[in-house]
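Removed: one protein chain of the complex. Kept in place: all other protein chains.
Here is chain A:
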Amino acid sequence: MSDFDPSRRRFLGHLGLAGVGALGASSLLSACASSASGPADKASGAISLQSNLSSPQAKAAMEKIIENFNKQGSGRATVNTIASETYRTQLPTYLTSANPPDLYTWYAGSVANNYASKNLLLDVSDVWQGLGDYPQSLRNISTDPTGKQIFVPMTNYWWGFFYRKSNFAKWGVQEPKTWAEFITLCQTLKSKGVAPIGIGLGDTPWVASAWFDYLNIRINGAPFHRELLAGKQRFDDPKVKAVFARWREVLPYFDPKGKAYPFQEATTALLANKTGMFLIGTFFADAAPKDALGDLDFFQFPIIDPAVPVAEEAPTDGFFASAKTANPAGTKALLTYLASVQAQETYIQSSSGIVLPAHPKAKAADSPLVVKGKAMLDNAKELTQFFNRDSSDALQPTADTALTKFIDKPDQIDAILREWQAGAEKVFKG
């Protein structure tokens, strides 16, 4: 699940229109899926779960969870796994069809809220009544603007500055806590002939959004960030410009080659000691050799204004249900099971990447890295997800354009923010 974001973008790039060609096939699939759950005895029939977890381990994990659910006897369910890029483009079609599948894997936050505002999603507040153990931060991102819960989380992951422990020891540097310490660290690394900050924007320009998200939630706070991404604030606001003023302070320490290669190669550069540290989500580890993982550690994005409540990026994956399901009781029973410790531990054990279970009592993998990541998210006052998840996939390209241009031409920031606002208005207008 954690590798979903990057692979989605990469598939777009490599397949291009081929993805569109695949639509035909997938709509056939969805037709099968909805007819499989048949109109005959829908009210008591099997719940159909539409899943985009198509990597072999994740697919097997989901199938095992559904198998366990079926053994329990509180209902019957089937899982239908679809290639993630096809799934992304077909999801609106599934939800708006006359006889839709009951349950879907997807993201929390504004993406889900957007469907909820069109009355496409089932109110699952009943399920949440049984989820008292879940932290408030997860409840918040599962709640739509009208105050009802429409999403049930399963896993999330975190972003941070990853580095090699052996390198930091060799260079005699420590993890920075504040922005000033961070700048000192950059200067030290540069004096040692290393590019301090790695980045990978060629083919994966969305990686730059992590910098924007973090600087904005550190300087202006998570509520402003959410409002900005929802179109309630303006990108040419002086508060947004302040974000770029901070960013500019560290721009000279970015790896100049980072513009030309994707984040997977930026990972290689970090592991090959060419860059000092790399702000990235845990999914990057999929591209790293297993023996290098033991040497990796990370630190939290430095605190800039101590008065701003600490927020962290925690992209959250989980489930929502169709409002048109013929069997709401059965769907909620399955959702309750998916939110349980047992189901989430099954998933964590079988999946390959670095992910955290959403249930606070479910056991995560016990590597020191995972323990540290989980502690960071548990201590956060607020959680944001990621630019596209807190806004929409449609707004992401406007950010990619603005941020890569800023990294190239920081002097033109006023014009860049004006263009960004104009581009965003078009997206919000539709």
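We take it that a residue touches a chain if its C-beta (ideal position, glycine included) is under 8 Å from a C-beta of that chain, and two chains touch if they have at least 3 such contacts; residues count from 1.
FYI, contacts and distances are computed from a predicted model.
Undergrad: Leaving aside the chains on screen, match the unshown one to its UniProt name from "DsrE/DsrF/DrsH-like family protein", "Formate-dependent nitrite reductase, membrane component NrfD", "Cytochrome c oxidase accessory protein CcoG" or "ABC transporter permease".
TA: "ABC transporter permease"
Undergrad: Of A:L138, A:L201, A:I354 or A:I413, which residue touches the hidden chain?
TA: Selected residue, touching the omitted chain: A:L201.
Undergrad: In terms of residues, what is the contact footprint of the unshown chain on chain A?
TA: On the chain A side, contact with the omitted chain comes from 12-14, 16-17, 20, 89, 92, 96, 118, 201-203, 205, 256-257, 259-261, 265, 392-394, 396-397, 400-402, 404-405, 408, 419, 426-427, 429-430.
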